[in-house]
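Of the protein chains in this complex, one is absent; all others appear in place.
Chain naming follows the written order as A and B, and within any one chain the residues start at number 1.
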Amino acid sequence: MSHPEQIIPHGHVLRYNLRERLTHWVAAAAYIYLLATGLAFWSPWLFWVALILGGAPVSRLLHPWAGLIFSAAVLQMYVMWAAQMKHTDTDHAWWKAVKYYSTNQDEKMPPAGRYNAGQKFLFWGFFWSTVALLATGLVLWFPEYIPWNLRFLRYVSVLIHPAAALFTIGLFMIHLYMGLFAERGAFGSVIRGDVSIAFAKRYHPAWYKEFIGESSSPRK
Amino acid sequence: MTNGWIDIKNTDMMLIMGGNPAENHPCGFKWAIEAKRNRNAKMIVVDPRFTRTASVADLFCQLRVATDIAFLGGLINYTIENSRIAKDYLLNYTNAAFIVRDNFTLPEDEGVFSGFDVKKASYDRSSWNYAGNLPAPAPPPAAKPGQPPAPTPLPPLPEKVEYDLTLQNPRCVFQLLKKHYARYTPEMVERVTGVPKDQFLKAADLFTSVRKDGDMKKAATIIYAVGWTQHTSGTQTIRTAAMLQLLLGNVGRAGGGVNALRGHSNIQGATDMAGIFDNLPGYLKVPIPADTNFDAWIKRITPKPSKPAQWDSFNYWGNTPKFAVSLLKAMYGDAATKQNDWAFDYLPKVDRNYSWVQLWDNMYNGIVKGMLAFGMNGVAIGPDTRKNIDALKKADWLVVGEIYPDETSEFWKSPGITQEEMKKIQTTVYRLPCAGFAEKDGTFTNSARWLQWKNAALPVPGDCRLDQAIVAQIFLKLRDLYKKDAGKFPDPILKLTWNYTDQSNPSLAEVLKEINGKTFVDAEDPATKVQLKAGQQIPGFAWLKDDGSTSCGNWIYAGSFTEAGNLTMRRDAGDPSGLGVHQNWGWSWPANRRVLYNRASCDLEGKPWDGSRRQVWWNEGQQKWVGNDVPDFKADSKPSDHMGPFIMNPEGVGRIFAPLGAFADGPFPTHYEPTESPVDNLLHPKQTHNPVAKVFKSADDKYGSVKDGYSIVCTTYRLTEHYHYWTKNNPMNVQLVPEPFVEMSVEMASEMGIRGGERVRVSSARGEYIAKAMVTKRIKPMMIDGKITYQIGIPIHWGYRGIAEDEGKTAKTTANSLSPAAIDPNAYTPEFKGFLVKVEKA
Partner (left out) sequence: MSQATLRVQKISGHAGTVPGQDTQREPTVCKLIDTTTCIGCKACEVACMEWNDLPFSETVFGNTYQTMPETRWNYWNLILFNEHEREDGSLMWLMRKNQCMHCAEPGCLAACPADGAIVQYTNGIVDFQQANCIGCGYCITGCPFDIPKMNPKTHRVFKCTLCTDRVSENLEPACIKSCPTGCLHFGTKEDMLFEANRRAKQLREHSNFPNAGVYDPRGVGGTGVIYVLHDASQPEIYGGLPANPHVPWSVKLWKGPLKWLGNVAMIGGLIGLFVHYLRYGPKAREEEDIAPGGTKT
């Protein structure tokens, strides 16, 4: 879609369009709610979180609904981005050089496309975890309807659900770290959508090259 | 019961047949479990299906409905063949050694005893007698003008009976018994009952093991209920059990006896107080038209001792005149005097059968015009529902006293009656709301003969009235009418005593006092020197006189409400002997004795057979019988006097052979098939059915046979979760068992393609019953004389009015739509168990 009225500051390029940003924030809001209430159910030390979020029974009631919203958002992300998240040779080389990335020696990294290997890992990590969380979540939402002879479904779910959630928490912590602290300018990309050309050249050179191969006007 | 509920805990061996106490008497059944738990007592259950009782039994035998006499006869045969007899007991406490008259013959192949008149379908029982010094037969009494000729009275028992203590005389009772039951071999038992021979032998060996090698210490009990009584040979079934128990020496023993489980909380009280047409309170025999005056009546019903000359017999029924006069004084007070024959003329003379089924048949035939039905759902509880409904349609009026609208009180709503038909019914129906059991005080007499007073827990709600208030108000109104309009013979109504403080709502405590009885004059007991003042309650029936100085509403209840107070209210749980006697809890008849015939618990010297369960014994120092229970005996009769323990029999001993008029169908029981049977009688095919059972005939009395397509044997019974027809109104019970069902075997269901839960139609020649099938392993197909026979069972608790019925969830049929109006000739109980049906998908 094109938004001729969208104003990109001089020296910036559009990285994420409105649909992508909205999807991200719907997912983010749902995830934060799921994280907060989920941690309350995970640990007695954090049970108070459910209390301040409207009470524990309310949290138990809304957690699965937030899960559905989150799953829908992730599904939308899949539709939007899955094609761009395929593992390439560049990604292979990126992982080999990851110690440079983590010590902020970004100039030594192979040229990443729109998404680097780490971001692709985040994407697939969240996607498959969401699949697991949704499936086990449905079982945990209606445990009283699972008959005794299918109880193995419940047994599997109580283990996989928190395990998958923990995995997403790990991903989430790194995602927040990268987006808020490590990569300046990244946060703006998911608010207004644009990043500076310097940002683009530094972190996603291959994508930038592809980008300027076309006109400098915003594209979809 | 001869014994009691709690006494069951003292037993070593239980035979439970014709009864399902775990199902229908769960609280009393506790004592059977106690016996198992504390004494390692063994339990044998013999039943057409594997019941709740069978689930805790040590041995279960499945037998064909209505073949209990065959099984018990087999046990008698086994006992004799294997010498498992209580020898001394048999010789001295029963009539086994008595010689029987020469002209008495056993049924053998003919299937009938001597004296059977085919035309009249009845017996001349005069040959059923002992040999001895019989007086010349009395001439028959002159017929009263306008009356049918009086029946020839039976000869009396001989005063001195011939006997043979070696038991070798071929005419002695024992030899005749042996010969009669020699036909009941294990093979025959298998052919008739369907119990495989090895199973039967296992049961027989186990049950009779109490007398193995002459051991007299152990005691075995037989426990039964309406699985035995609800047949055309019901009474004789119980007889067979009693004979077996006498052979084994179990009657009178703690943990022994012949024990009927009464089916309602106060039906024992009902029968004690003569809720039956042929008894007066205390089991006095009613007068018949041939009793032209009081003396004739008394002479006929008062037995004289009949025994070996050297023996003694208390013959307690010899005191009948005292009981009878005292009863008449209670009923008519000052209006009963020596001069007017104690108001004997006021008593109705019972000229024919007025039993339950007969009454409904009379109503069906227009003879009975109206009926008061108190807590009695005749349409549902009686045999052949359709006939009973048709009978009500013909009645002028019906009064129903109930706590819920039931099938009888809404008989015009039964399925199948059309709107047009309803309009034609002329019966006026009055529905009186009555009080429920928790709203009434008074006594219940339980199976153990214990009278226990209960207080009302709740007030009577709304417009409901107490039963006694309703009866009293009807009586007072009738009396007023008789006062005004005289009528043919008003005296029995006008002169009836009715001295209650509140005449229109008599206090049951006052009624119990009246039943207990009092003395009109100062009196003293010569033995104990106890004195009574005029007007005081008598302490027991030993104080009753035949000179009109005492009154007593029921001699067996005398002692229940004395000057000490209402003894039925006592609740002292003390039991020093540990035998479960609880002397000071309630009051049991007679005279607070808990185990009847307890003298038989001792040997000839008066020493208990089993020292660990000492009930009574002879105390040489005090020269009287003493014990942990009240001795059921003449207290000062020395053992050497050889007085028999069975003090209510003229012989003083137990009757292995029941002479003369004791039973309508034989002095020994023999197996007869039920009215509708799948086979001929294998013991004597010439006489398949009970020749003197009454089988009603009418347009509504139809009977079916195998060739009509009715090849499945059906029985009916109750469930723990429901109580007859009123719990279908109670949500709790309905929740526990919500729908009617028919129990059938896995094999039969599979053959007919019926799955559990599918609706089936069961039909007999009389009607149909529709319910869901319960397919179960607990009823197996039986091999009867080599042929596979199926049995099914139907719990009775549903009809056309109740919670589920009103919601249209059931087919609204009654179980007794299927059963026949065929009754036992002694107790007139209908044959609810053991008739033929067919089953199909509905």
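Just so it is clear, contacts are C-beta pairs under 8 Å (C-beta built on N, C-alpha and C of every residue); 3 or more make two chains touch, one makes a residue touch a chain.
Keep in mind that what you see is a predicted model, and the values were worked out from it rather than measured.
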Where A:L61, A:A82, A:I191 or A:I212 are the choices, the one touching the absent chain is A:L61
For chain A, residues in touch with the removed chain
11, 40-45, 47, 50, 56-57, 59-61, 102-104, 106, 140, 142-144, 148, 151, 154-159, 162-163, 166, 169-170, 173-174, 177, 181-185, 196-199, 202-203
Mind pulling the chain B residues that touch the left-out chain?
22-23, 26-27, 29-30, 33-34, 36-37, 40, 50, 52-56, 58, 60, 720-721, 731-732, 735-739, 741, 756-757, 772-778
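Basically, only the chains that are shown with their structure count from here on.
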Please work out the Cα centroid separation of chain A and chain B, and write it as a whole number of Å.
85
